[in-house]
Every structure is written in C-alpha cells, then in structure tokens.
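Below is one structure, written out as structure tokens, with a few remarks after it.
All protein chains of the complex are present and in place, except for one that has been dropped.
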Amino acid sequence: MLGSGIIKGLAVTAKNLAGSFHDPARYVTQEFPEVQPQLPENSRNFPFLVADDGADPMGTLRCVACQICEKECPPQCIYIEKSKDKKPDAAGKLQLYPAVFAIDTSVCMSCQICVEVCPFDAIKMDQVFAIATTDRFNGLLLNREQLAKSNQYYHSIHPTEATEVDARLAAERKAAEEKARAAAAAKAAAPKPAAPPPPQPPA
Amino acid sequence: MLASGSAAAPFSSASVRPVHDEFHGDLLEVSMGPHHPSTHGVFRMMVTLDGETIVRLKPVFGYLHRNHEKLGENTTYLGSMPYTDRLDYLCSMTNNWAYALAVEKLAGLVPPERAEYIRIILAELTRLINHSGLIGFLMQDTGCSGTPLMYAFREREKVLDLFEALSGSRMMCNYQRFGGCRVDLTPAWVDSARRLVDAFPRFLDEFEALLTGNEIFMARTQGVGRLSPELAVNAGLTGPVLRATGVGHDLRKVDAYGLYPRFDFRVPIGAHGDTYDRYMIRVLEMRESVQILQQALRDLPAGPIMDPKAKLRGLRPKAGEAYGRIEGAKGEIGFFLISDGSPNPYRYRIRPPSFINLTVLEDLCLGHTVADAVIILGSIDIVLGEVDR
Amino acid sequence: MILLLALLILVPAAAAMLRRNLVHSALLLVLSWAGLAAFYLWSGAEFVAFAQVLVYVGAVSMVVLFAVLLTRQNPDRAAPPDAAARLRAGAAVLTAAAVGAVIGHAILATPLPAAAGAPPVLTVRQLGLELMGRHAGSLLVIGALLTVALLGAVVLAAAEPGEKPGGKP
Partner (left out) sequence: MPPAPIFATLDPDRAFLERAPLLVRDFVTGLFPPSLQWLAGNLLAVVVIVLFFASLFALLTLAERKILGRIQNRPGPNRTGPAGLLQPLADAVKTLVKEDIVPRAADQVLHFLAPVVLVSLALMAFAVLPYGRHLVPVELDAAVLYFFAAGAATELAVFMAGWASRNKYSLLAAMRALAQLISYELPLLLSVVPVVMLAGTLSTTGIVAAQAGWTYGVIPHWHVLTPWGAAGFLLFFVSALAESNRSPFDLPEAESELIAGHLTEYSGFKYALFFMAEYFGMTALCGMGVTLFLGGWQAPCAFLEFIPSYAWFFAKLLLLLGVFMWIRGTLPRLRIDQLTRFAWKFLVPLALINLGTAAFWQLSAGWSGPALQLARWLVALALVAGPFTLLGRRLSAGVAPRTYRYAA
C-alpha cells in the first residue's frame, strides 16, 4: 500500500516525541551550564605540571627539565629552559629544575604524548575545559606558575592513575634509599677491609 | 536574462550523452560551495546545468590541505600518531590502527592477542558511529529536518563516551601504539560496551522503520547515482560504495588482518550500485559489526596489551618499506612508509578512501538534477580531512 | 467610485504598454485584471469577481509570466527608433484613433437604460440553477471541452518522452 512506509516512519517519530518526555534513554540532552558533565576519569584536556606539595609548588616540582617532552611533542608547543643551580628533589638527590616551562595552549592539541614519555611523572593531563581567555597571545601561553598544580589535585581528577603513580614513586624512592643505605653501608664497611690487606706484598 | 555560461562548451568526459542536443539553451554555471550547507565540509562543486539536469560537474577541493604527509616526514613515528586522528576525524580509531599496522610491519612488532581484540572492538564501534552518522547526514540532504541525524547522534554520543573513558578524548583518541594499545580496558568499560552493543539493534530497527520503507526516500534514492561495477573497480573504489555495486571486496575477508578470521560475519553486497544500495549496505554492515562486537566482547582474553619488545621512544625501524591497510568505515585506508633507519620516516603516504571514492562523483551525477547531486555526494561519504590531508 | 475603478483598470494597462521591462508590464497587466475584479465586486457580482481573481490573477498571470521568462529576450536588442519605426508608430496611432472613434460613436449612440434601483443580489444557488437550467447545453459543451483538455494534459504528462536520463522517478 502506497503510504505504509510513511505511516511507519510517522509512528517512529511519534514514539520518540512521547518517549522524550519520560524515557531517559531517549531524552539524553544535558543542559550544560546547569548540569555539569561528569567527565570519565581518563578524560584529558591540557597538561599541567605536578608539584608534590601544593603549598610550595615551585619548590617541589617533579620536573627535572630533561626536555624529553619538548623533543617528543608533535606540534613542538613546550619550551623549557634549564636552571643553572640544582636543588634536592623528593628523594634528596640533587636535580635540575626548569627555570622556564611554558606551554602554548593555542598550539597544544592535548594528545598526551608528553605525559606518556615523561620518565618522572612530572606532567599529567588536566580535565579543565572551560578556559576561554580574551587575550589570544599571552593568555594562552601558560608559564610555569600557571601550569603547576599539587599532587593532591592530581589525585582528585585521576584517582586510580594517581595512586598507581604514587605507589611507583614510593617504591622507587624506597629502592633508591635502600641503594643509598647499602652504598653507605658498603662505604662504611669498605674502609675496614681496605685497612688489613695492604701488608701482603704484591705477588 | 539567465546568466549564460559558456554556450554549449564541448563536453569533457566522453561518457556524457549529448543532452538535449537539438536545444542548446544557455548552460547555467552554478558553484555549490565551498561553504554550502550540504557539502560535508569545505568542498566545492562547479556544476554546469542545462535547465535542471547536470551536464558537467567539476569537484574543487584542497581547502583543508594541512600538508599532513610532509609533516609526517619531519616528526618521529610516534609524533605522527596523534595527527592520524585528524585525517578522517569521524573514525580516529581506525586511522590509528592502520598507521600502527604499517609501523608494526616495518619494525617487526607483534601485538598480543588482547590488543588485537581491543583493536577489533574499537574498529567496529567506529564503523557503527561512522555509518549511523553518515546516514543521518544523508537524510539531512534529502530533507528530513534533522530527525534521523539526531537519532544517529544520540547513539554516537554513547560510543564517544566509551572512547573518552578509554582514550581520554571523544574524537581525537590517539590510542593505538606500535605493538599494541596504550590503555587497557577496565571491566566497567567492557560492561558498558556490552550494554551498548546489545541495545544497538533496537536503535537500528527503529532507524530502518523510519527510513528503509519510506516511499519518498526510496523514490529519491532508488536509481539515482547508478554506479557500474566495472567503473567502480577501474576507479579503485573501496568500501561500501564498491560493495553496493555488487563487488564483494572487503579487506577483513581479503587480507584477514588482525584476528578477523576468528569471527564469523558476512559482507553485504548490493545489486544496483545506486544511492539506495549504498544506504542499505551501510545499514546491513552495522548489523554485521554488532555481530562481531558481541563475539569479540564475549571472548575477550586477558593478558598484556603491549608487545614487550616495543619501545615507546627512539623507534628506529630498519631501512625498508611497508604498506599497512585496513577496512576502514569509508573503505581501504592504507599507510605506506619508507624508512631509512632514522627516527623519522623517509616517505609517509596515506591512501585516503574518501578521496578516491570522490573521483567518480561526476560520472554518478551526470544527467541528474542538483537535488540528486547533493544526495549522491552524501552517499559517497567523504570527510574533507581525509580528502585534502 | 466608478471613475476610480475605471482608472484602476486603465492606468496599469497603459503603463504596461510603456514599460521597457517585460516582467514589469506583465505584472501591471495583472494589476489591471485585479482592477477588473474590483469592478465586478463593486457591481455586486461576487461570484464573477472571485472567479476573475482565481482564474486570471491566479493562473493566467502565471502563464504570461512563464512565457515571459522562458522566451529568451535580450534587452539590448530593442530597435533604435529609426525612420521605419517612426512610420510604423504613426500608422499605429492612426488606426488606434479610428478604432477609438468607432467605439466611442457606438457607445454614445446606443440609448443606455437608466440604472433600475439596486442591482439584483444573485445568490450562487440561483446562479447554479440558471446555469443548469437555461444554459445547461452551453455549460456541458464547455465542461466537456475542459475535461478533454485536462485529460489530454494528464495523458500527455503520463506518456514519458522516452527514458529520462538518470532512471526512474
């Protein structure tokens, strides 16, 4: 019959019209400003620098300015200048730190390759997406101070990932300490055996 | 009175039957695009009309050329991976997979079984959203004021949420790595994927009830833009456009790459090669993808997701060349790489299916009206990011 | 009132003659038909007025406009008023004056009966009965003619002029 396809189509739209009033599977619109979207944990936007202690971000930056992310970043939007002096990092070892660490967020495409390649877990992906600025040039060039955020904030946005990273870092730190302690013990033990053997004449 | 174009210029391609030869009225030169509401992005068609029927059609594109291949030669292999998302920005997962496949052939890496399963699941999910999105846009061209498009996008949102939960971004996933995948699937993700896949056939039935039997849609598309199998094969077309003409060429069966032989699915082929067949082939392909997804999600093995030999940085494949190709939603998407041992590929070439499928646009549109040309363009399914690279 | 209506009919017709742009003159012609319809309304013949609007302003004007559009006319081909054109114009004025004189004489000579009270209000039903009664014969002839024309048009449209490129509808 000629009109049957059209009538079936009309029935579908009628079902949707009615459905959109009560069926949540159909009425999926979230009205944005009022309803904030719950982003999944892995969601990523622009990167940020992790600082162990929120109070003194510049002091406890994990980044050691090794510039791997600067080399690996496809659009080359990271600019790092190493510091002249060194400062102890979390494990007490003397490390460089970035005097200048700038990301041009107008170029960055948040592809998170920098996060992947960073051996020190110093840079992670943020979830803030409402970052419109009026100033196109300086407003989008984020410097070190604007990028740094506390580890605690990192825990709040990527909980599982943050706990894994912390666990790994803690394990590394413990291994480093044991190595240091073993080295110290070995150093302490080393002078004793070194003392007795000198009397043997070289054969 | 009417702006007369070049009066009866000689018809370029030989296959044009002299239309209205005895009445050479003024030919009307109409330029549709580059920002025309129905050209799927920045694409322009210089259409020469004799009255209502098209006598000549010259596609003009290149507006979205971003020098992707030259860029590929100046960045490391890993550096090009996020750029492949921007090729066919509706199916970033399949673009990634094709590129990863090419580099794996080059560097001799073998992804573990779980990674292969994940790739197949993501590729089939991408096929679902691409086909449903395309049918939504095709219906938008025929005139439904957005209803099928909104239904398709409602389902697409659910799949994009899955992609975001997995790779971090809805469309620019940058998920595949050479030798496996970047992030493992969490059980919660697998459950929501299974729920989505089980609900998809209901959406498809509703979609088909709205469209397949619709007399107006059938009248507008059946017999419009008829493509002969010979022309399709000679023009090197691939994907649903080729299968609609009756040629059953599907890389998942031909190359049997990944673990596709492990899944049983069928490849639908059309008989008339017209716009209606191209629409129906995509609907049937979506149903087959649901079959594959259900099987893949059911027996997803545990295990590592990355080839242990694979190093993230400093990948220097030995000198040589490789061509990795997969059955993307639009057709055969292939990456041809020549490496000279350095971290950057010497030559980085992409085989874009929608660009090659677009070459037959004029042959399909001759003799039709402007309204048909819009639908034919819609049925070929082009994405300008991939056409212009 | 009648003068106003007469002006409404004659002025657009005259203007239509003078306009260089063909489409403008066609539209002015339509305006004069509308004036004619107003005249019928004024004289109380509602049915004829609406029929006039429906048939003329609705359909015949479309035929005229389609004709104007589909024929290719080049505005630059308007012939400059050379000697031959002026001679033709003079002859045209002469004949027009002669025809005008004959019609004027005819109108003035015939004794017009004075308007006998209010015009008879004719309801559509009486019109129908009149048509079906005394003038049934002529109505049937016209009806048959129109139906044949309509069916002819349908048959013509039905017979496809050979396979149109691009396949079925």
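For reference, chains read A, B and C in written order, and residue numbers begin at 1 within each chain.
To be clear about the criterion, a contact is a pair of C-beta atoms (placed from the backbone, for glycine too) under 8 Å apart; a residue touches a chain by one contact, two chains touch by 3 or more.
Nothing here was measured: the structure is a model prediction, and the numbers come from that model.
Just so you know, the chain we are not showing touches A, B, C across the whole complex. Within the whole complex, the absent chain has one touching residue among B:Met46, B:Met150, B:Ala199 or B:Ala310, and that is B:Met150. Residue B:Met218 is the one among B:Met218, B:Val233 or B:Ala310 that touches the chain not shown. Remark: the omitted chain is touched by one listed residue; of B:Asp88, B:Glu104, B:Glu124 or B:Asp141 this is B:Asp141.
Although one chain is not displayed, chain C still touches it through residues 21, 23-24, 27, 30, 46-47, 50-51, 53-54, 57-59, 61-62, 65-66, 69, 123-125, 150, 153-154, 157-158, 164, 167-169. Residue positions on chain B in contact with the hidden chain: 2-3, 28, 30, 36-38, 52, 139-147, 150-151, 154, 210, 212-220, 222-223, 243, 248, 250, 253, 266-272, 276-277, 280-281, 284, 369-372, 374, in rising order.
For chain A, the list of residues touching the undisplayed chain reads 1-3, 5-6, 9-10, 12-14, 16-17, 19-21, 26-29, 31.
Definition applied: only the chains that are shown with their structure count from here on.
In this assembly, the C-alpha centroid of chain A lies 34 Å from the C-alpha centroid of chain B.
In terms of their C-alpha centroids, the spacing between chain B and chain C amounts to 59 Å. Chain centres here are Cα averages; for chain A and chain C they lie 82 Å apart. Not a single residue position of chain C touches two or more of the other chains. Partner chain B is touched in their complex by these residues of chain A: 2-6, 8-9, 11-13, 15-16, 25-26, 28, 39-44, 68, 72-74, 109-113, 116-117, 125.
Taken together, the chain B residues at the contact with chain A in this complex read 75-76, 78-83, 85, 147, 151, 154, 157, 161, 164-169, 172, 174, 182-183, 199, 206, 209-218, 312-313.
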